[in-house]
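Excluded from the complex is one protein chain; the other protein chains are retained at their positions.
And now, subunit A:
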């Protein structure tokens, strides 16, 4: 227990003093602000563009759904890649700088290293994502009072997908031990999942990728929670499996 709390405190200190936590929180809060703002300003922007092109244009009414769709889109294109880049070196830095040697030779259990690294990264992700999501939600309900379905579940899907990415980072870091290969492996895993989806579409609803493409469907009521349940359960199971595998790999690694 002592080892876990000591490592946890060390991770907190590291993320604060190296500004990782600050950068993550800032980026996600900015995404939370710009998403509803973009949705709000989009009709004006489009009208201006069309006016310049001398095309008569009647902008469609903007609703809360547009703000959330914008948020999830920004999350997929900006938030998740930034998560991978910032947390991709959380374990590999320890390998490349040899900083774990002192601690391991003091009796630090290897599985404790993995447990704390994984749980702290998930915690950082949760804090940053929650900050962004809450900002986006508050900003959205300030402008629109639309009733939308399954908001909490829709937000949770991206959160679970983030944990899935973190588990890939843990596994690839334990195997390759360099940040570059670790991040590359994570990106390749995502690309492979996308290829599988395009080659065999029926598989899509069982793959983690399905989570980050179903948020809007849940909000509009086109989809119900049980539609995403298989992908949700599979993603959670694969994440746990990858974490356990990364611990097993690290336990057997020569340092």
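Quick note on the criterion: a residue touches a chain if its C-beta (ideal position, glycine included) is under 8 Å from a C-beta of that chain, and two chains touch if they have at least 3 such contacts; residues count from 1.
Going forward, contacts and distances are computed from a predicted model.
Engineer: Which protein name, taken from UniProt, belongs to the chain you can't see among "Spore germination protein", "Ubiquinone biosynthesis accessory factor UbiJ", "NADH-quinone oxidoreductase subunit J" or "ABC-2 type transport system ATP-binding protein"?
Structural biologist: Per the UniProt record, that chain is "ABC-2 type transport system ATP-binding protein".
Engineer: Taking the full complex into account, find the residue in A:41, A:85, A:191 or A:255 that is in contact with the omitted chain.
Structural biologist: Checking each option in A:41, A:85, A:191 or A:255, the one touching the absent chain turns out to be A:255.
Engineer: Using the touch definition from the top, which of A:2, A:56 or A:226 touches the missing chain?
Structural biologist: A:2
Engineer: Touching the missing chain, which residues of subunit A?
Structural biologist: Spelled out for subunit A, the touching residues are 2-3, 5-7, 9-10, 13-14, 17-18, 97-99, 101-110, 251-252, 254-255.
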